[in-house]
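Have a look at the structure that comes next, please.
Heads up, one of the protein chains got dropped from this complex, but the rest are sitting where they should.
Letters are used for the chains, namely A and B, taken in the order the chains are written, and counting of residues starts over at 1 for each.
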């Protein structure tokens, strides 16, 4: 689980070009959207592709992302429970 | 109230017909043009539905009598077809007789050829001629050449509101006396590029689109081209021309909210409509029919609905419908085909049905017109909104 979280942090930083942010800057429970990391709806679509491409999880409705992408913690838990690869 | 700029000709090719008449018959007989994709091979073929023009490129080439050295993209072919119809409909025999311009619109130009040949260009010299098709202005340049039009030619690309802006610019060029006659409109052929682009935004429906329905799931893409001929009152008087309707109002504003999404309260849409009313001198209550943008994405219909509620304050919103369940969302051509439909609504005194509507949205009490309705139509308002916050409104009036 810890490895998965670290992996997710790295992926988010690279995929979303968060140049000024390091893995250490993201706490497991920090909100990813809004006041936390400041991600937006376009980033959410990028995260949905990460789920699909790297973990074999397909979301049909972008609204599903809302609860999944609350934090690294929730994202990792969802992936752990639903991953197909 | 100003009289507005005369429309003297129209031409259209869409999923519901290859002429103005065919389009009208489809609209009043509920013949929809949305189906499984035929002309493009895509992995999404089974999950999306689209509004395709019922002609292959080969058929279009034959109809346009293009020789085999031609480098027309599908967008340029359908654009030329529609523009020719419009010029013929306006009874124009000598295109450069007056100061005549062409203002076209497109989102991705000749992307259909670019994506088809992208990796083959270096191996197949016979394809190299298609490289220039990618240019946004290529469609307008080709239409101008086919029409023999030598003067002012330009192209607007503001995503899904593009053609509204070409009609707006054309009307302004005539109003200010810079040109006597302008052919305005837009063309967009379906492309894998666009299909996948909208797919990544997760706003494509796997079903038939349901504008303003509480359970709407997104849009169906379509392809189309439509052009209208705008002429000065001097030409109309001199040549005793029949005026089909008039462009009486226009407004453009930017939502300045998000790169793709519309703001919750529809600021851009509200401002565009407000400006169009100012230009036309009409009151919102004088509108008899609103051809809404109504793409059936959750975001657009909510934002547009809120903007309508703001414009109409405590008054009743007039009969409105989206014609996108018939044609699909034809992007840069959408406002042009909907301009043709608006003129037809005025000429025939009809409100088209908003197909597929079942359940009113929970956010407000807006119910589109769901069946064909006959009533006197003096003024039609048509909305078009695009990515990048580009919002445009046109008002058409009986001459």
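Quick note on the criterion: a contact is a pair of C-beta atoms (placed from the backbone, for glycine too) under 8 Å apart; a residue touches a chain by one contact, two chains touch by 3 or more.
Note that in this section contacts and distances are computed from a predicted model.
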Leaving aside the chains on screen, match the unshown one to its UniProt name from "sn-glycerol-3-phosphate transport system permease protein UgpE", "ABC transporter", "Sigma-70 family RNA polymerase sigma factor" or "3-oxoacyl-ACP synthase". "3-oxoacyl-ACP synthase"
For the chain left off this view, which of B:18, B:75, B:155 or B:262 is in contact with it? B:155
Cross-chain touch to the chain not pictured, restricted to B:19, B:57, B:70 or B:132, is B:132
On chain A, the omitted chain is touched by residues 15-20, 38, 42, 45-46, 49, 52-53
Could you list which residues of chain B touch the chain missing from the display? 42-44, 102, 106-107, 109, 114-115, 118-119, 121-122, 128-129, 131-132, 134-138, 140-141, 144-145, 149-159, 165, 169, 172-173, 176, 178, 192-193, 196-197, 199-201, 252-260, 267-268, 271, 386-390
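The working rule: only the chains that are shown with their structure count from here on.
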In the complex, go through chain A and note every residue touching chain B. 40-42, 45, 48-49, 61-62
Within their complex, chain B touches chain A through residues 200-202, 258-261
